[in-house]
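With one protein chain removed, the remaining protein chains of the complex are shown where they sit.
Up next, chain A:
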Amino acid sequence: MTAHPPVAAPRARGRSRRAVTSFAAVSVLVCGAALTGCAQQRDSDVYTVMNSSTDETYHRWDAEAMARCGERLGVTVEQQSVPAAQVMTKALRMASSKSLPDIVQFDASEMPTFAEAGGLVDLRTLGLSTEDVPEGIVDFGSYRGTYYGAARSVNTLALFYNKDILDEAGVKVPTTWDELRETAKRLTEGKRYGLALSAGGAEDGVFQFTPFMWSNGGDETDLDSPEVVGALDYWKALLRDGSLSKSTVNWTQADVNDQFMAGNAAMMINGPWQVETLNTKKSLHWEIARIPVPEAGADSVGPLGGAVLTVPRTGDTERERTAGRIVACLASEREQLTYARNSWMVPANEKAAAQWRAQVPELDALADQVAAARSRTAKLGAGWSGVSLALQSAFQSALTGQSSEAALKRAQQRATSGN
């Protein structure tokens, strides 16, 4: 009996003390782990580029371009790809923890938001020249007159058509709204629709609506104007004719492409980023044309799309200068041409674009369309996202029964009351 307490007590005490220390250590570790990342040490010769090239092919093309540029400049360029919808939020989070990458590739419609927050460096001060870059594309990468983003390539929408179906029906490629409506009606047969486009509830749908809105003289600052109402009424008419599937309001641009490839649509509105997929189906003979306009002779104004390379403000001017050189290399004439040939998009640089036209004459219509294309954020800058949401809701309401006028009137109210 007497021997027990002294033996038991120290052991119990020792165990509990050990347990306490180890738990305390774990707590400290947990807290420590949560706090690291705030002070990230940059490797002096390694530069990071954040982009949205999550597709295997795009990731590979970018990696190759970065390797070439890295070698030329004597640095290592690493690629960090995140889904397109996360580039902005991820970059913002990284900004608050002072761990921004050296280069960020933003979608051009998102760049103004980041620029407005004061997060980007003026590329001209880093020595980038805009010689040979057409005015429209310089504007595309600019916010309030400052050139923040260098585009490697740009894209826009065009009318893709199935050559075999059109030939068989003996119809010409439509160039005006009336012709498009007529042709689409004639090509609608059985399970096949004359035309496919995306009116989905995301940026895809708005992107596809802009060529109709702009070519008709409408404007995103005045959503309930007769021109915008007219454009939306035209979409409604196509749907009423049965030329568009009722599922249009639920389709993304990728869905539209799937329908076109499956032969469920004779024509579609889409962009060059689908070409790689389209070409995997050898039996499909497609060609492209400019998007039809309201009246013969009018300008076909499409949306300018694509990404721009930007240098975020990290505070380290030495690194920012090198990052600028990497951007200059990636956006150089030679790299632009390689990238454009891979991705089927149009090079931003005039000289590169001329060479590209010679190499891929079948995409000529796209180059014309790009020359007349407009940037979505040129007028509204960071305010675009609010207008875009209001517009999505409006054309979906109109396509599912409401009058275009009422739907757009509400959209205009929502766009101006927001913020």
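Throughout what follows, a contact is a pair of C-beta atoms (placed from the backbone, for glycine too) under 8 Å apart; a residue touches a chain by one contact, two chains touch by 3 or more; residues count from 1.
Going forward, contacts and distances are computed from a predicted model.
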item: Protein name as given in UniProt for the chain not displayed, "Gonadoliberin III", "Carbohydrate ABC transporter membrane protein 1 (CUT1 family)", "FixJ family two-component response regulator" or "Probable glycine dehydrogenase (decarboxylating) subunit 1"; value: "Carbohydrate ABC transporter membrane protein 1 (CUT1 family)"
item: Sole residue of A:N216, A:N257, A:Q336 or A:Q396 that reaches the chain not shown, by the stated touch rule; value: A:Q396
item: Absent-chain contact - pick from A:G201, A:G217, A:P294 or A:G381; value: A:G201
item: Identified contact with the non-displayed chain, of A:L73, A:L92, A:V138 or A:A372; value: A:L92
item: Missing-chain contacts mapped onto chain A; value: 2-3, 5-6, 9-10, 13, 16-17, 19-20, 23-24, 26-27, 30-31, 34, 85, 88-89, 92-93, 95-96, 113-114, 116-119, 191, 193, 200-202, 245-250, 259, 262, 264, 313, 382, 385-386, 389, 392-393, 396-397, 399-402, 407, 414, 418-419
